[in-house]
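As you look at this complex, bear in mind that one protein chain is not there, while each of the others sits in place.
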Amino acid sequence: MSVQEREATVASAVSADRKRRRPVTGSLLVGGLIVAAVIGMALLSFVWTPHDPTLVDPSVRLQEPSSDYWFGTDKFGRDVFSQILVGSRTTLFVGFVAVGVAALIGVPLGIVAGMAPRWCGELLMRGNDLLLAFPALLLAIMFAAVYGAGTLVAMVAIGIASIPHFARLIRGGTLQIMRTEYVIAARAAGRGPFAIAVRHVLPNVSGLVIVQASVGFAIAVLAEAALSFLGFGTPPPTPSWGRMLQESQELLSIAPRLAVFPGVAIAVAVLGFNLLGDGLRDRFDPKLEDRR
Amino acid sequence: MTPAPGTAPAAATQDDVLAVRNLDVTVGGRTLVEDVGFTIRAGERVGLIGESGSGKSLTALSVMGLLPEGLRASGSVRLAGVDHDLVGADEARMSRVRGKEIAMVFQEPMTALNPTMRVGRQIAEVLLIHRTRPDRASARAAAVELLAQVGLPDPGAAAQAYPHQFSGGQRQRVVLAIALANDPALLVCDEPTTALDVTVQARVLDLIVRGVQDRRSAMLFITHDLAVVATACERVMVMYGGRLVESGPVREVFTRPRHRYTQGLIGASDLTVVDDRGRLATIRGSVPPAGRFPAGCVFRNRCDHATEVCATRPEWIPTGPDSGYACFHPVPGSAAPGATTPTNQEAGRG
Partner (left out) sequence: MAEQPTGAPPAPEPGTGPTEAISVHDVTRVYQRPRTSLRSASPPVHALRGVSFAIPQGQRFGIVGESGCGKSTLLRILAGLDRPTSGSVAIDGRDLTGLPERRLTFVRERLQLVFQDPMSSLDPRMRVGDIVAEPLVAQGHGNRRERVAELLEAVGLRADAADRYPHQFSGGQRQRISIARALAPRPKIIVADEPVSALDVSVRAQVLNLIADLVDELSLTLVFVSHDLSVVRHVCDRVAVMHAGQIVETGSTEQVYEDPRHSYTRRLIAAVPTLGRALSGVSAADLNREQRP
């Protein structure tokens, strides 16, 4: 009973309150603020941008930053700051699409693989491993070749490529939860597998899903940037941070700032999602909690 | 409010191995262990019993200087032969004491051993760290000897094995071998047999008792199991709600308990005595979470004898050099035949 005693004393004293209201860690706070800022930019861009981000005006090509053009203009005379603002929409869109596709398929797959008979779960996971071995960007390029380049197509491809990450993680969590006595109690009570999946497994793996989603978001943002840079992502004229990078490369020696602004935007956004993921992991992962 | 003296003001003699005085353990604003004091003499085996939240493990961890992060100990813990107080001693000083002067056996033998290291090396390491053996070869030989002492068959081969190759009981014997390696002055055991099967428990318990007897080590044995304490120890201290509520020789405490909690605990754990409906004696209510016990007497919200006076803190009433209790309405001491306690029961009714 000493384990329990120690748990009772230490846990109830140190983290009883933490169980309900654990302190907000630095990474959670910073990550949350950055993500909130990206969302704020996207919302703002619907109602206000300093200039039309797609307006081509050769008379103001390659302007240096000024009070009129905060981040300057590109080779077509478009306002870089406005493009960054509107580009955040693309960033969020790709994140939601990719993570949505990955989670909607990966989570049920992981739960099924975790609840199915052993051989069946193993089979699903080996298939999963095959997909995991396939490079995400290559898949996206193939999709672009077949269905044409476009943000949605690219992100569905990235989402599909991210399914194994979700499935693997959620299967692990499911296996753990299926071994708990409350699931055995539910089975003994007469609950069918579907009810157990929805009422017991899903709520208890939701923490894992949220953590993986925020990490997946960061991966998707990077992937979109990479694909747009390669020309397989968001087609013009829709502003995208990745394509801004691509367009800036031929002018890198003349106007390096054209690469710096979207580059920094991508880096900060990715950092924000990763920090948020880390912070949420600290908050949700019971294994880490035990080690405290 | 009565003044709170050191809880069990036992006469400090040269013979004392461990002297704990006014030990408090706090976290945030909550007090988990309050004003605990006791001494253990050389070769004496003392049990510390209590339920969850009683603070018994925290008391042991304070003695070892192993309190989890965020918990603070205050008061004094002195060990014979160590020239500083163990409370507040830094890690460097404590590490010279731990494993040499005090050693500990934990409940979970698997987590107490390094899974990637052969057990012979783990034992030899303790000997080398504290320079008890001059060189590696003699430490190795001593490790094999220790494994033989804890009754592992083929100790030579056992020294070459990894922890996962042993059963739970065998692992606990390895942990015991490590703890006894440097002939510690004090062995602290925290529920060492709780995770073991009863037949294995009998074995390990015997080895622990023999190990400390052979070395004339003192032992502080923490458990929730009254029968195990009665079997392994000479003296027992009862903790509840972070305080010592009663202490004394095993026979005296278990046959003539004075504190109402001790009385209730003995009644509730005796499965051979039932009422006319075949039901066991119980203590009402449940153990509050750590740090949430009532003020005054910590047991009063579950005690059938509690009165208004119990809202103040009961004083420690000594009944002998090593025994006493803290209760306003103790079990009448004279009721039991042959009671030798000089204390008048009325003395407690302040």
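When the chains are written out, they are named A and B in that same order, and each has its own residue count from 1.
Here is the rule we go by: contacts are C-beta pairs under 8 Å (C-beta built on N, C-alpha and C of every residue); 3 or more make two chains touch, one makes a residue touch a chain.
These figures come from a predicted structure and were not determined experimentally.
Peer 1: As a test of the contact rule: which chains in view would the missing one touch?
Peer 2: The chain that is not shown is in contact with A, B.
Peer 1: For the chain left off this view, which of A:Ala37, A:Ala116 or A:Ala186 is in contact with it?
Peer 2: Final answer for the missing-chain contact: A:Ala186.
Peer 1: May I ask which residue of B:Gly264, B:Gly291, B:Pro314 or B:Pro330 touches the chain that does not appear here?
Peer 2: B:Gly264
Peer 1: Check each of B:Ala202, B:Val309 or B:Val331 against the chain that is not shown and name the one that touches it.
Peer 2: B:Ala202
Peer 1: Considering the entire assembly, which residues of chain B contact the chain that has been omitted?
Peer 2: Within chain B, the residues that touch the unshown chain are 51-52, 168, 197-203, 205-206, 208-210, 224-228, 230-232, 250-251, 254-255, 264-272, 274, 276-284, 286-289, 302.
Peer 1: So which bits of chain A touch the chain we can't see?
Peer 2: Contacting residues on chain A, toward the hidden partner: 1, 4, 19, 180-182, 184-192, 195, 199-200, 203-204.
We take it that only the chains that are shown with their structure count from here on.
Peer 1: Using mean C-alpha positions as chain centres, tell me how far chain A is from chain B in Å, no decimals.
Peer 2: Distance between chain centres, rounded to whole Å: 51 Å.
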